[in-house]
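One protein chain omitted, others in place.
Residue numbering begins at 1 within each chain, and the chains themselves are lettered A and B in the order written.
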Amino acid sequence: MYVAVKGGERAIDNAHAWLAEERRGDQDVAELSIAQIREQLSLAVNRVMAEGSLYDPDLAALAIKQARGDLIEAIFLIRAYRTTLPRFGSSKPVETGAMRCERRISATFKDLPGGQVLGPTFDYTHRLLDFKLAAEGVAPEVPERPAAEGPVPHVAEFLNREGLIETAPAEDTPPPDLTRAPLEFPAERALRLQALTRADEGFSLGLAYSTQRGYARNHAFVGELRIGQVDVAMEVPELGFAIDIGEITLTECETVNQFKGSRTEPPQFTRGYGLVFGQSERKSISMALVDRALRWEELGEDNVGAPAQDTEFVLAHGDNIQATGFLEHIKLPHYVDFQSELELVRKLRREAGAAPMQEAAE
Amino acid sequence: MQSAALKGGFETPAVQSAVAFREIMTAMARPGHVSHVTGGEAPAPVSAAAAAVILTLCDADTGLYLAGAYDTEAMRAWVRFHTSAPLCGPEACSFALGTWDDLRPLGRFPLGSAAYPDRSATLIVEVAHLQPQGRTLTGPGIQDRAELSLPAGPEFADNHALFPRGLDFIFTCGAQLAALPRSTRVL
Partner (left out) sequence: MSDYNFAYLDEQTKRMIRRAILKGLAIPGYQVPFASREMPMPYGWGTGGVQVTAATLVPDDCLKVIDQGADDTTNAVSIRKFFENTASVGTTTQTAEASVIQTRHRIPEEALREDQILVYQVPIPEPLRFLEPRETETRKMHALEEYGLMHVKLYEDIARHGHIATSYAYPVKIEDRYVMDPSPIPKFDNPKMEMAAIQLFGAGREQRIYALPPYTKVVSLDFDDHPFEASKAPHPCALCGATGSYLDEVITDDAGGRMFVCSDTDYCETRRAQGHVGATQTEEAA
């Protein structure tokens, strides 16, 4: 006697209990604290904040803990939380020229005002497993010097003085917000940049890499990469002026790219731009390259059909929460549509299969 | 004036707007069906049904045009306080409120585009009588035919001819409400 499968609710509850047990792991090993994750897995925290579009290191650390280290799952937790938060207003644009840089490098000038500051980078580490860390080594002494005074000017401004690089005039129109309005094409640059800063790091990296290998190559130099703290200010209508409401760490990358010039314009460098929450270097460089590739039309370049030139393709597929949801949903039951396909294939085979078999028999 | 503006909102917005929306949705899905909505009270001459529609559907993202006798200082203050809807002219509005005579001519309102026919205005028309009798309606939402008391004139046929572009109408009278989407043919 056949009995249909039942008990979905109990199965779900049990699965959740098992998941909680697995998350905790061996109880003899000390539990991770949020502070430990925030302080010692800070690049994971940064990625979750960047792609989750919510600057809160403690919540990002909690999400990473809850997600068992699955960063896309953690980003999802943050996004689902973020969307329930009320909006009190919009900040003023942050001033990255006034950033208190902990890292600032330029690949285009050997030395420049503000200097080259390596900061905390993996760049020149030799990738040798450090077994001292396994023994819970104490951090070595770090030599210190007083922080440099004054603002660190942007590299593009030096080129700007000679007219060698395109100008990007200040714009006061409020940028669109794809978290509050449905995505629409053609998408203007501000909207593209918002989508890119939230986009999956791996997707952005792959696309950016493809432009370097010739799929819409545009000769990017990292004019500047800077990481540091900026103030966030908000206009308070009751006061009539803006006040600082906090400080965030950002990574900004500006690339200097080629531009052939045209009949009306002499040759000039162009820009790609990346700005990401936290120390997110790989992501910000990727973002700048993809941004630049997506600008082919306004810069009068050829569309060579490269994926990184295709705004619809990039924006519709860069969000890892959308992508992973749709990808993973194919494991949900599809009995009904599969059954309809099954019947159709059987029918087509009955009709098509009968003839050739007969022929073979003859 | 100020105290009047503070009154007349939903006391339990989440539940009351849910209930009001269901009535509005039923009306829009069944042209000719007369629903009842209550819970909102706006300054005169706005009906209870029109007040509930505005509380349920309007906010900072929807421009509202107040036509004729409905464009009063008291009503402006009420709309601002309860919905934050920006008040605007007919050309840019998402919703408009007024009598049939004040709302005409209808060509002033956004009709949507071929690509985005949803970007058109919804007119909240205050009427003196509202009953499921009068002009004959056919189309989506109507099994065979329905009837609704509608203002006279060629406007509804002209509007339907624009389909899928066009305006949608919500008729309000006291606590009663009916709707006429652009898809309805008025015979």
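Heads up, the rule we're going with is that contacts are C-beta pairs under 8 Å (C-beta built on N, C-alpha and C of every residue); 3 or more make two chains touch, one makes a residue touch a chain.
Everything quoted here is computed from the prediction, not taken from an experiment.
In the whole complex the chain that is left out makes contact with A, B.
Of the candidate positions B:Ser47, B:Thr62 or B:Ser149, contact with the hidden chain is made by B:Thr62. For the chain missing from the display, the contacting residue among A:Pro143, A:Pro186 or A:Gly305 is A:Pro186, taking the whole complex into account.
For subunit B, the residues touching the absent chain in the complete assembly are 13-15, 17-19, 21-22, 24-26, 28-30, 56-59, 61-62, 94, 113-118, 120, 122, 139-143, 163-164, 168, 181-183. Mapped onto subunit A, contacts with the missing chain fall at residues 1-2, 4-9, 11-12, 76, 79-80, 82-84, 86, 179-186, 312, 316, 321-322, 324-330, 332-337, 339-344, 347-348, 351-352.
As a convention for this text, only the chains that are shown with their structure count from here on.
Subunit A and subunit B have centres, each the mean of its CA atoms, that are 43 Å apart.
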